[in-house]
Structure formats: structure tokens, C-alpha cells
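What you see is the complex with one protein chain gone and the rest in place.
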Amino acid sequence: MKNKLGVHAQVWVGGWSHEEAARAIASTAAIGYDYIEAPALDPSLIDIDFTRRELEKSGLGITTSLGLDDSCDISSGDAGKKARGEAHLMQVVKTTRDLGGTHITGILYSGFQKYFTAATPEGVAGAVEVLQRVAEEAAKSNITLGLEVVNRYETNVINTAAQGVELCKRVGMANVKVHLDCYHMNIEEADAERAIIDTGDYLGYFHTGESHRGYLGTGSIDFTKIFRGLVKANYQGPICFESFSSAVAGEPLTGILGIWRNLWTDSTDLCRHAMEFTQAQMHAAQQAQAINTRVDW
Amino acid sequence: MKNKLGVHAQVWVGGWSHEEAARAIASTAAIGYDYIEAPALDPSLIDIDFTRRELEKSGLGITTSLGLDDSCDISSGDAGKKARGEAHLMQVVKTTRDLGGTHITGILYSGFQKYFTAATPEGVAGAVEVLQRVAEEAAKSNITLGLEVVNRYETNVINTAAQGVELCKRVGMANVKVHLDCYHMNIEEADAERAIIDTGDYLGYFHTGESHRGYLGTGSIDFTKIFRGLVKANYQGPICFESFSSAVAGEPLTGILGIWRNLWTDSTDLCRHAMEFTQAQMHAAQQAQAINTRVDW
Amino acid sequence: MKNKLGVHAQVWVGGWSHEEAARAIASTAAIGYDYIEAPALDPSLIDIDFTRRELEKSGLGITTSLGLDDSCDISSGDAGKKARGEAHLMQVVKTTRDLGGTHITGILYSGFQKYFTAATPEGVAGAVEVLQRVAEEAAKSNITLGLEVVNRYETNVINTAAQGVELCKRVGMANVKVHLDCYHMNIEEADAERAIIDTGDYLGYFHTGESHRGYLGTGSIDFTKIFRGLVKANYQGPICFESFSSAVAGEPLTGILGIWRNLWTDSTDLCRHAMEFTQAQMHAAQQAQAINTRVDW
Partner (left out) sequence: MKNKLGVHAQVWVGGWSHEEAARAIASTAAIGYDYIEAPALDPSLIDIDFTRRELEKSGLGITTSLGLDDSCDISSGDAGKKARGEAHLMQVVKTTRDLGGTHITGILYSGFQKYFTAATPEGVAGAVEVLQRVAEEAAKSNITLGLEVVNRYETNVINTAAQGVELCKRVGMANVKVHLDCYHMNIEEADAERAIIDTGDYLGYFHTGESHRGYLGTGSIDFTKIFRGLVKANYQGPICFESFSSAVAGEPLTGILGIWRNLWTDSTDLCRHAMEFTQAQMHAAQQAQAINTRVDW
């Protein structure tokens, strides 16, 4: 298995104080993950030097993720929001670069919110332009942008993998990829396995997550299909485990995501299980792909 | 199969003008459904006499459904909102009674919206009080209230069947039941089949719906488990098919629900399929329950 | 849905007396099936003229199926068995032609039995030669041969779809196709949906059947995947429902298949359900394939 495995920081902490950053990084590394995904909704909250030193101490990689707030909605068609969104994304690129990060993912293309009307051609065209400039800047630091396909309650722009591929094509930059998340796919895709395969080389980032955002394997997602899809698509990129419980309160993320339930309290057990579950499923999917149906006659 | 089968009116129409009401009712009856579920977010939009005559013409039954808007949020702890919510619910009881309806279901206990903070004990206690009075009024017309368990993006009060049962117990009225919907269960339940069984006699209304709200059988829901759960729970109540496509635009419902995709255009084919799919699955579930494992030795 | 739908005669009768033939044919037609699959383990038991008249009366088509017994095992490498097997298959071709049949399917390439050692290259090569001559004869009457892929307990030659395709390729005749059966696939395939798709144009016949051979939808088979596979493979050929219960005793078939349990007694309900279940699943699979993921921006 060549995929880098990571966890979202909010399995450990709700913020990014020195204590939180140090704890999240050390805990992630202790289990054996390759990297941590740090929320960067407000990149100014990240002490770059401190974080970088903690990462180096643990030998851990980093990616950042965010969703734009309404005032920065680059898909809105509003010039002011577009300008603010572009500035915000450029700031995240700078922060991620300084952290030594490899990917910026999430809802980079619209507000991270419940919309009440559909996206418009003009709005999305505006987002595409902004993303082209942000991607150009990111490319200078070898950073990949992952446009996360999320469910209908979190954006009105890309809810399916096919829509994500279309948006990537419009942006048309080699470092802009589709970011799929099986939590969202469980809601929006007709066939998650097929969607992963069809995304193919556009797939640049993957989130594992259960249907209710708790422990992997405790909800309604058919993970056999998810991992077979990843193997059939020959996906070699990062796989990040994401889970949210009201036990780790991190505003505004928890409120936006509607995390009302205490689905777990023991972060270490949660993340160790996620790694073991992921490895066992990935190995099974690889063996299923390679299974012998040869005849000996 | 003794369950009454219905469809939600928005598979046909986005509003309730005379033309729309007549068409929705006639179309529902033509396929062979037993009843129609009419949205009653604003009951004043329903011409009761006209609707009743159309129902009688077709021999169709009716139920109503709604979610409270923020100004009527009886779980808010705000006295004004509680009073408005109670008045609104009383109005829906009156309308439903006059229509000859049997059930009022939906998000009767809170706002039908994306919350940003968790529900509070005081807020829910207020909702319980209101529901007791509304249920008392509904009972006079043999109307059952179905408290719909919905996903985290549509309420912060009851996201799981177990929570729905708890709310029913707090209300403590014989005509207040849990309304489960497999679209929402797919997001929130660890095990939808088990949740249906555990709800047991508290289950009073059921929505079928696919994971992306399109045709049954075209998404990620394991309907074998859903229908086996209903059979094991010995559920004899109404089963209503719910589906939404941007092809039938009905505000504000479509906007609240985030219906951005055109998942179908042929309502008749959609609803005929839903009936056939439901009957085939229900029959299979009943046969699976009855299967012979006897020994003849 | 363009696929012809059929049922295996043993859902109705254990033999093929005039009474049995007439009843099986009339019952199949009454439900609306397109054809009946008649067992032809011993074709001499079929009164061709009588059967043909009954078929015409009902407007029903016919296919035949069989497995070779040990004395006719053309994969055995034994010259006598090969000769007897070839004669037997030629007799079945003649019978099927005279009945107006379109397909001969089943274990046409080996014994229909529990083997104790693996198939040999020489044995299979012998079977290939025989099948080429039989297929040539069948082609004269536009009859397709379906080589049924069955589980390890019923043959040692082809247990997976990939092996079935390989055997077809060795025979190399346009009217020799793979016959898949999801009952057997449930035991042998890593991924039944994928296997159906990969069989592609080699697929010439399909058996639906539940994991325990009872009612469709009452066992462990994931029919969503089966029907999506058929749609993705663009399969337009016959689909025959097969089910066995000790309630219909037909030797030697029941003994060979190990039908010890009374899984159903009401053949009409069983077959009507199979048709409704099949149509509902097929329609869902077609809609899932066609689902709209387009963007409107």
C-alpha cells in the first residue's frame, strides 16, 4: 500500500493553540500516520514556526483544508466576495507553503454553507478564474488543490464526482484535482465505487469517513466497494480519515457540520482503529483485484 | 401487505393551485396508491373544499407534512416563537381534519433548518409542552402526529430513531409516534434495520426515499435491510414514497432541502416504479421472515 | 427492458408427463413470462409434438437445459464417455430444434457432479472438440449453446465467469456463449457485478436465483449489483428464474442439487414475485445507469 495515510486534526483538538497543535501532531505520529490534515478556515490562527517544528520533531507531513465563508464566496458572482475569497485562498497557499504542506483541500470553490438557490453559470465561471490564479500560485510550491465534492447541504456547486471532474476540467490546471469523501458520496452518488473509478486520474485526495461521521465500519457505508474502487482506479494519493464528535468542540466547524452527537470520546482508539480498518480493507481490495481465475487446463 | 402506500405531492407538483392539486391527486390515484402526502408548510395555501372534493373523486386518502420555520420554532425557548409555532400547528390540525387527513408528520418539534448550536433542555421541554396540547387537539379528530427523525442538517433535536422514541416518551400521548425516513437513516443510523425494529410500536409513519432522493434502488441504501426491518417490527402503518428533483420546483421546500439536481423528469414512471419496487421488496421481506428452516427428521 | 424472461420448469413440476408439461407451460404463460426452460437431462422423456402444441397454444417460447451424467462426461478423457456424451448432446440439439427452442444451456462440457480431482488439459481439450461439433449442428437451427458456470460442487471445469469465457474462446464458435447464474456466482466470484461486465459480449444466458435457491430477495445475494452488472454489460439476452424446493420433487435433478428444504409451496406466488422483483430491479438499474450528474452551470 503506497497511499499516505492521514487524520483530520479535529479528531484530537478543536483549535490550534500551541498545546493543541503539539498534542494533535504527536498523537497522530504516535499511531503511525504519515500526515495530519489541519483546518485552515482561518489561517491566521496557525503559528507556522511552532507547527513546523512540531511536525519536524514527529516526522509528520501536513495538508490543510477549509471551506470559504459566505463573505469570501468566490462562486457568488459578487466582486467583493470574490476578491476577499481570492485573498483568503492566497493566504492559505502561503501558510501551507510555509508549513511544508502538500495539499490544500475542501470547499475552495464556493461558500461552505447551506445554500437556498442553485449555483449560477456566472458565479461558477468567476470561481474558475479565481481558482486558476490560486492554482498557479500553489503550483510554485508544488501544492495540489483538492476540490472537495460535498453533499447538497454544504455546497450547491459540486455534489457528485462527475461534477467535480467537470469543475477540474474548467479550471484546467494540472495541480487541481478532485477530492472525494465517502461520507458525502454515501448521500449523493448512485454508485460510489463506479464514481471513484470514473474520476480516475482526476482523483487527487480522498477522505474516509463513516455515514454518521463516527468510527469506520459502524454505519451504513459499504467500505468493500469504496476500497475496491480506489484499487481499481489505481489511486496512489493521500487517504485522510475524518470523524467528528461533539466530544471535541471546535467552532465554527462543528456548528457548520451539525455535530450534535457524542459519537466517541477516545480519539486514540478511534484513530488506531481507522488505520487498522483502512489497511485491512485496502489489502482485501488489492487481493480481490488480483484474485486468480485462471484455468489450469 | 396491509400497509397503506402513498406518495409525497412534490413528485408531481411544486405548489397547490387547483390545477396542481387536481393533477397530483388524480395522478397518484391512477397508479393505485392509497393516499397522497400534501405539504402543509403554509396550510393557508390549501383550498380545503376543492382538495377534499378531488380526493373524494379519486377515492384517495391524505396526510399532511411540514417543518416549522424559524419564526415558529417551538424548540427555541423563545416565547414568541413557541406561541406562533403552536398556533401554526393548531392551524395544520384544523386543515388536516377538514381535509379528512389521518396523519400530520414532519419536523413538528423544531425549526426545519440548519442549526449552528445544539438543542437545549429548556428548548426541547418547551416543544414537548406545545406538542402535548397539539396532540390533544389532533386526537379529537383521530389524527396521529409523526415526529420525523431527520438528519443533522435539518434539525438539531432528533437525528436517530432512539432519540425519536425518547421525544415521543416525553410527549407521552398515544397519538404521537415516531416517523422514520430511510433517506435520513442512511446518514444517521448505525444500523437502520435494527433501529426500525427497536422503534417497534412507537413507529407510526415511514418514508421511503433513496440516498440522493431519486428513484428507489438507484442509490446507496440497502433496501433489503429496510424492508426486513419493517416486517420484523410488524409495522402495519403508512409507507410514503418521497423523492425530489429540480424538475419540479416547489419553493421554499426545494431550497430548504437543497434540491440542486434534476434526478428525474417522468413523475409517473418514478411513482409506478416506486410502488412496484416497494411491493416486491415487501413481499421478499415477508417471505424471508417466513422461510422454512424446519427439519423433517 | 428487452430481455426475454423465463422460468425453469421445475418451479412447477418434477417431470414432463402430458399433465405436467401442459400445466408448467400454461402456468408460465399465465404470469406473463416469455418462455419456459425445460430440463432435458433425458430428452427421450419429452413428447415433442405434445409439448410443441402446448407451447403454441400459450404463445410461449422454450429453451432446454441439462448437465451430462458421468457416463457421458466429455471432459473425462475417456473415449467411450466422450462418444456417449456427444451422441447425447446431438440428441438434445435435435429435440430442442423440434421443440422450436432457441438455447441449450447448462453443464454441457463435463459431468454434472461432485468431482474429487481437478480437470485435466487433455480432458477439457476433448470436451472442446465435442462442443465444436455440437455447436456446428446447433447453428444449423439457430440454437445457442450456453456453457453454464457453476460452483465447485457441480463441476471442476468452469467455476468463474473468466473461466467460462476462456472455454468459449477455446470452442471458438459464434453460437457458444457463457451462461452465468448468480446463485453460483455468489459462491465463486470475487465481484459478481464486475464478472458480468467483464464477460461482456460472451454472455449469452442468465439465471437469476437466490443464494439458497428460494424466493428472490430472501437470501444473501446483493441483487442491486447483479442487475447493475447486466445493465452495464448491455445484456439483452434471456433471463431465466430458477428456484428449487423439496415441495416439487423431480429426480434425479433434486438429488444432484441437494434440495433438502421446503423453501416454498406456492409456485404461482413464487414466480409472480420473481417477475415483479426482476422488473423492479432491472428498471432501477437502468435508471441508476442513466442518472443525471450533469451540471447546469
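Letters A, B and C mark the chains in the order given here, with residues in each chain numbered from 1 onward.
The definition used in the following text is that contacts are C-beta pairs under 8 Å (C-beta built on N, C-alpha and C of every residue); 3 or more make two chains touch, one makes a residue touch a chain.
Remember, it's a predicted structure, so these values are computed and weren't measured experimentally.
The chain omitted from view is touched by exactly one of C:88, C:212 or C:228, namely C:212.
Of the candidate positions A:29, A:74 or A:216, contact with the unshown chain belongs to A:216. Residue C:188 is the one among C:148, C:188, C:242 or C:276 that touches the chain missing from this view.
Although one chain is not drawn, its touching partners on chain C can still be listed: residues 114-119, 151-153, 156, 159-160, 185-192, 211-212, 214, 218-222, 246, 252, 255-261. Residues 212, 214-219, 224, 261-264, 273, 276-277, 279-281, 283-285, 287-288, 291-294, 296 are the ones on chain A that touch the missing chain.
Contact residues of chain B toward the unshown chain are 118-121, 123-125, 157-158, 160-163, 166-167, 190-191, 228, 288, 291, 293-297.
Definition applied: only the chains that are shown with their structure count from here on.
If touching chains are joined by edges, the resulting network of the protein chains shown connects every chain directly with every other.
The geometric centre of chain A is 33 Å away from that of chain B, both derived from CA atoms.
Centre-to-centre, using mean CA coordinates, chain A is 47 Å away from chain C.
The set of chain C residues touching two or more other chains comprises 288, 291, 293-294, 296.
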